[in-house]
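The structure is given below, and queries will be raised subsequently.
Here the complex is missing one protein chain, while the rest keep their positions.
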């Protein structure tokens, strides 16, 4: 029997539905999450199955309902909060960072905050500067939080289920351009542990460490590179925290050349940490400096020809990799 | 005549007073900034000189008055916003990142947002997890913002004056443990450009790149190292954005060994960017991996013996440097 | 009333009145036809991304902006084309912006949700719900601090009542007696959710609680909107402080141009009712005809003129060039 293929959005929905069936404490808060199933239609059908007490439409109060989720998580529920665009996490930083991330520690281990925040990242949707950011570096910076960046339907489902079962606040970033991406997802229940990188493609000459949206870009670039006789390994950390440093470093040691790809802004972002970790861990094995590729350092412009150059593409990654391998 | 010495707090106050005298558009918004002169007394005397229309006490509404400052800056004022503890920037992220940072770009260069946000960083004040963070990495990540981290009274005054005259939103982080630190500050008007690192101490064997509170720690460690015959160069970038990459890389090339020090959380923080920049720029000159030292990866604990181990100290920097130089 | 009309003062007042409302009529028609073209451009797949149409709500933007001076400030929303036009922007540069062209108000960098026009005091549309309440309040702060008598108007949908920043800003505005007017466009829906599901208590009460002068008005009647706006603007200009105005209105189209199947959140009858019985352009045209300020042909003439203008504007925008790729790194810093 051929493996079942579903979209990224379906994978997210299945994970939620299965966990909600499994555990009556799981509930969802967010804007237009019920009948509308979110503007991206990711949650369609959930309110019909679980009712409006568990799939709860909120006012446009990101700080407010995130705070409510923190309190609900402390007292027995397992809320999943939906923040429509990742740009709106700006409104939730106090609740996530000063409350959710610290409650367990500050209470000496008494209270727990088992909640998930689902939100989006990614540009090239012509949504302009306030609807296109990939701000996951901020949460990755904060002790007490875990950050998940799925890059395939399979990973999305398995990681989201784990995130919901986790006893800590977990932020789950979905690339909004990937919702329609199809991929194999088994029917059976499975989970994927947080903190385990996945080698999405094995290779020998260069390592492309890529997160979220950039994994598909890296895989595309790897095919182009193959035609040039360059064998690229694509490593997806899958979670920026916990971070599977070993898999990253091992791959770097093997290939001795590394490009790190992430759709967040380059400076002081995820690529900096990954590059620093690899540069330190594979110091004696690298043949060239780790190259970082992230979003260009500008607010995302609306105009299509401008927006298109702000993020790494298969072509730019291909070019950079060739150059790094001394073939350009 | 011996050089005049004033405290860090006085230097900040002088910068504000001089700029307010120079330009009637400069005004201050914040909680308890007027008669109280802030809980840290940094602004004492300003309301007496400039009046309550220019030194404006606000309600406890960090998001609200930051937003008002953005609008005021767009329309002719040059507001300086006071956020008492750096931990409270969590409440201002939307206004700073989605508005202030982007207005100029999104309007195609029409509107400008010449505002300064002054806030604090730094632990070891026994203020616990919600009053001890150093979150400057977040703003450093965002295009459109500039981030200043003064480490001496001299730098504080010169950089703050420049920040106030800048046409962009600038965030100015003051180490609250440093307010009483004294240092030479000339009577005459001077400014320091943003984006120019300062070599706080020259040396040959190892580079200590340090920001804000960590500069004094690095200088202390350098003295300890000197006794061991290790000559340490201390480089202070002074601004995380714009970043003077060249000075950092040149020093690294010269000494071939680098420790990067910053009081923010280590992971996905300022040390990651600085380490990545140096590892790339001085790749062929480094004798050892760049070592990163930041706040321990935990919410800052209240208990003094626990809090004390969360931040790098002269001793831990000394130990790390000796080891890096192969002398441990 | 022969005596009255023979009085030169009254008759010139009537002439002004006539001019005023014909101008308002033209403005409302401009918005309506602008949005028709937007939808058309979207349907022809010429528009990057989405847009949120203002059709149905024209009397709000026009009624308010006609009470403002050109140097007064406004802040706008994701549903901002109406505010922008009503404040005086020209459709060609707006369309250019919507298509991401260099001739656009923001050189194509902002797009539909960020159009700003300094020449007419438009501080910008905003894609963060509630994101501009601080900006408008700050503009009012400047107006006063700089010794001008400018006023700032903050437009927002009733969905922004969910955002705490609104309450923070109203508190500040009232404490400091700032010349700002918060205009709540209650079109009944936050995206796909009826506002009663998201809004407890009373809308006006949320403003009066902070001491603001507050009023509500039929947002389909441009004259009513303008009357109360004129009063509140005058009040603010004179230093008496901020105000809040709730305008009850309706958006005819989907939340955005792609929101086609709407029955799961609102009925076709409801939509039809507003279009047929409450249309702001119909309401005004009926009155204009009654007053004898225009006949049907004159009104049709306005519509034709405006339509031609809008078509030309779209053509201009389609033909206009994109910004050069080197533009991408410009304007990050001033």
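Observations, loosely collected:
First chain written, first letter: the chains are A, B and C, and each begins at residue 1.
The working rule: a contact is a pair of C-beta atoms (placed from the backbone, for glycine too) under 8 Å apart; a residue touches a chain by one contact, two chains touch by 3 or more.
Bear in mind that the values here come from a model prediction, so they are computed numbers and not experimental data.
Shown chains touched by the hidden chain across the complete assembly: A, B, C.
Across B:55, B:81 or B:129, the single residue that touches the chain missing here is B:129. Only one residue in the set A:10, A:38 or A:95 touches the chain that does not appear here, and it is A:95. Touch with the chain omitted from the figure is made, among A:64, A:183, A:203 or A:264, by A:64. The chain not displayed touches chain B at residues 31-32, 34-36, 39, 57-61, 63-64, 87-88, 91, 125-131, 296-299, 301-306, 309-310. Listed by residue number, the positions of chain C touching the unshown chain are 161-168, 170-171, 174-175, 197-202, 205-206, 208-212.
Even with one chain removed from view, chain A keeps its contact list with that chain: residues 25, 27, 53, 56, 58-59, 61, 63-77, 79, 94-95, 98-99, 103-114, 143-144, 146, 167-168.
The rule is simple: only the chains that are shown with their structure count from here on.
With centres computed as the average of Cα coordinates, no chain lies farther from chain A than C.
Centre-to-centre separation of chain A and chain C, using mean CA positions: 38 Å. Computed centre separation for the pair chain B/chain C is 42 angstrom, with centres defined by C-alpha atoms. Annotation: 30 Å between the Cα-based centres of chain A and chain B.
For chain B, residues touching at least two other chains, in rising order: 94, 98, 105-106, 143-144. Shared interface positions of chain C, defined as residues touching 2 or more other chains, are 106-110, 114, 126, 128, 131, 164, 332.
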